[in-house]
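Here the complex is missing one protein chain, while the rest keep their positions.
Right, chain A next:
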């Protein structure tokens, strides 16, 4: 028996200080809960153990949403980025996605500073080895050093530390990410608490020494000239930017890989976890896409104060000697030296269908979870869940209504609904194509969608709320002005002709003119004389809302339909085995998932439209019984 001691009482305890844990702890503390953040190693707070970048398609949207709700990730990357790009600018505004290369060390340092200086938040190094529970749910945690902390809620954000095991060729050993200590005992405890656990896998490529690279053989990829910040709170940002570099594999690379494929941990069969399809290892790519002559790789800086470079596209579980051999076949990498070898890592996670939409465990009250523990992958996905778990833990303690975003409100809603309702068979990554209402859920309007909600729950503070209100007002006023100002044929036709735009016979509003593809807010200034100078983000918003009004309206109608189904509530206590007419598979699925609405029920695989009809009939029966009872 380990010696134990009473170490303190908190309202919320967060286990793990990665991207999920940091957001969770900050959200809970900022909403007024006395919070403790426990972490195996304080040097790994907000560590980025894989790619040195935040954002990207879908993920950039998540960061914007986290920021709009009062989360930290957006502000932190704005402090720590060394390159910024808006992806997909050739496509519609809904899929424009921000991505920034981070200085990893700086990112960690800045986040640690924020956490250390947050009121209500204590930070401690310590490994949680078990949860303390009673019949009402979780009441505390026990650490390896024997410290007992009492609490009203626990948020697990254990990442790849939980049961972590690293694979490099035939070598494998228990380890957390990046050689950090793993968390070994907690899984056993969670299994005893009847949580369904599973094993996932991910991997990361080698880090190489910048001094040993020949950039003259690579294509340069610079950042954008005009930087768009991640946070709605950041003023215009200007910064010296670091480039990334593009090069390609070739037949020689593929030959080395093929000759040694039997030495890969993945192909050798040592790995039991399920890996994500969107980041396959290089050996996987070479085998599965055998006719592809070359694969691209980006060489990205890991920070300003280091020579380490990340070799994007070359994740592998081949042995270290093979890694160096195939890397040296690549143009620009002929003399490369590896600083850290690539590895695959297996870890324990939970089947997320055991969670509610609040990310609280259905069967263990007051136990919340977020991030890779819930079967997702990616810093942004983790942070988004951490934020929601933190918010809901705080609301629960304060006896307030839970906070759930639906699929029509945010990518965060899509992410959590997908995980909790459908489950996942591989580490889940966000993509814009997962969002049905993508045209409305844009990264440019995340604040307009969410900041009001964040304010209502108390996470958005006055400063952010004021910035939001000002921006909203400017947008509304400008849209109103564009609708009000009419251009007569005399005023407009000369200009329209010069733009090769159809001339007008009667007066037309600026708003309607802006709908024409060849006209932009910028180029109509010639006929729009009374306009006031406005910030770019306001102009951008007005332009999107006018130009794509037709498509957006179509989507808003679909959302209306969606909402009607979401608003038909189902009680989680329903005994589905007692409802006549449901098919067996539907009964089982509904009993595990316990959907909160007819809409959510209809998204469960195995629940057919006919089952949904049966549920509607059941709901009506119940409603009438109640009416009868009252009468």
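In the analysis below, a residue touches a chain if its C-beta (ideal position, glycine included) is under 8 Å from a C-beta of that chain, and two chains touch if they have at least 3 such contacts; residues count from 1.
Here is the rule we go by: contacts and distances are computed from a predicted model.
Of the candidates "tRNA modification GTPase MnmE", "ABC transporter permease", "Methylmalonyl-CoA mutase" or "CaiB/BaiF CoA-transferase family protein", the chain left out of this view carries the UniProt protein name "tRNA modification GTPase MnmE". Interface note for the absent chain: among A:95, A:153 or A:412, the touching residue is A:95. Touch with the chain omitted from the figure is made, among A:463, A:580 or A:629, by A:580.
Interface residues of chain A facing the missing partner chain: 50-51, 57-58, 87-88, 90-95, 97, 205, 248, 277-280, 285, 288-289, 292, 294-296, 298, 312-313, 315, 431-434, 438-439, 517, 548, 551, 554-555, 561, 564-565, 580-581, 583, 605, 608, 610, 612-614, 616-617, 620-621, 624.
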